[in-house]
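Yeah, one chain of the complex is gone here, protein chain that is, but the others are all in their spots.
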Amino acid sequence: MTPSAYTPAPGRRFGVGDRVRVKAAHPPGHRRTPAYIRGKVGAIERVCGMFPNPEELAYGFDGEPKHVLYRVRFSQTEVWAQYEGKADDCIELEVYEHWLEPA
Amino acid sequence: MNRNPADIGGEDAGRIDTVDHGMKFWEKQANALRGTLVGRKVVRLDELRRSAEELGSRYYELAYFERTTEALRNLLLEKGLLTEAELQGKMAEVRGRYDA
Partner (left out) sequence: MSHDHRHPRDQDEGPPCEHEIMSRAMQELLEEKGFLSAEEVRRRMELFEQEYPQRGSRVIAHAWADPPFRKRLLEDGKAACAEWGLDLEADRLIAVENTPQVHNVVVCTLCSCYPRALLGMPPTWYKSENYRRRVVREPRAVLKEFGTVLPENVAIRVHDSNADMRYVVVPMRPAGTGGWSEEQLAKIITRDALVGVTLPKVS
């Protein structure tokens, strides 16, 4: 089987195009959801697959069960209060499903 | 709020030094050491990142490979793969090799 960048995510909650909000949570410890994107609303750009949870791996746990990882697209004017670029500039990053809510 | 020192996207900052200054020999070796340990599953990349984040304000005082080296040290000590005494001893031995 050819290697792929992606892995299957059959039980995923969201699909491409769905509008989602990143939780405005600030838990301590190792997180891969940058502070600048928390609380922001974007749209699912692609489904990356299922991967062990880095928040657990960081402390020596096996990160199971795997969590679904998405790429989410945000408008820059949504992310930054005084964004100085163009209205159609955007930023895309990877967000784990447990950090997302429907918007 | 005790923010992760690595979580800096969007902060104000000055000019970027756009020149690639490359790596010293020891930095290339440190990079390869890190990659070899991760490849052999002695440590996880996520653990190394978390260890770097736990450096707190020291994170900003260290250059990139100084940071990754201290993060690795702290993680190896945490996991009991090395002891402080062993490390100090070996560092003294290595230091001695380079003294004139």
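So that you can tell them apart, the chains are marked A and B in the order they are listed, and the count of residues begins at 1 in each.
Just so it is clear, contacts are C-beta pairs under 8 Å (C-beta built on N, C-alpha and C of every residue); 3 or more make two chains touch, one makes a residue touch a chain.
Please read these numbers as outputs of a predicted model, since none were measured by experiment.
Here the missing chain is touched by one residue of A:E64, A:E78 or A:E92, and it is A:E92. Where chain A meets the missing chain, the touching residues are 2-6, 32-34, 36, 48-49, 51, 54, 69, 71, 76, 80, 83-86, 88-96.
Of the residues in chain B, those that touch the hidden partner chain are 6-26, 28-33, 35-37, 39-40, 42, 49, 52, 60, 64-66, 69-70, 72-73, 76, 81-82, 86-87, 90-91, 93-95, 97-98, 100.
As a convention for this text, only the chains that are shown with their structure count from here on.
Computed from the mean C-alpha positions, the centre of chain A lies at a distance of 27 Å from the centre of chain B.
Residues 26, 28-31, 34-36, 54, 57-60, 63, 79-80 of chain A touch chain B in their complex. Partner chain A is touched in their complex by these residues of chain B: 1-4, 7, 9-10, 44, 46-47, 49-50, 53, 79.
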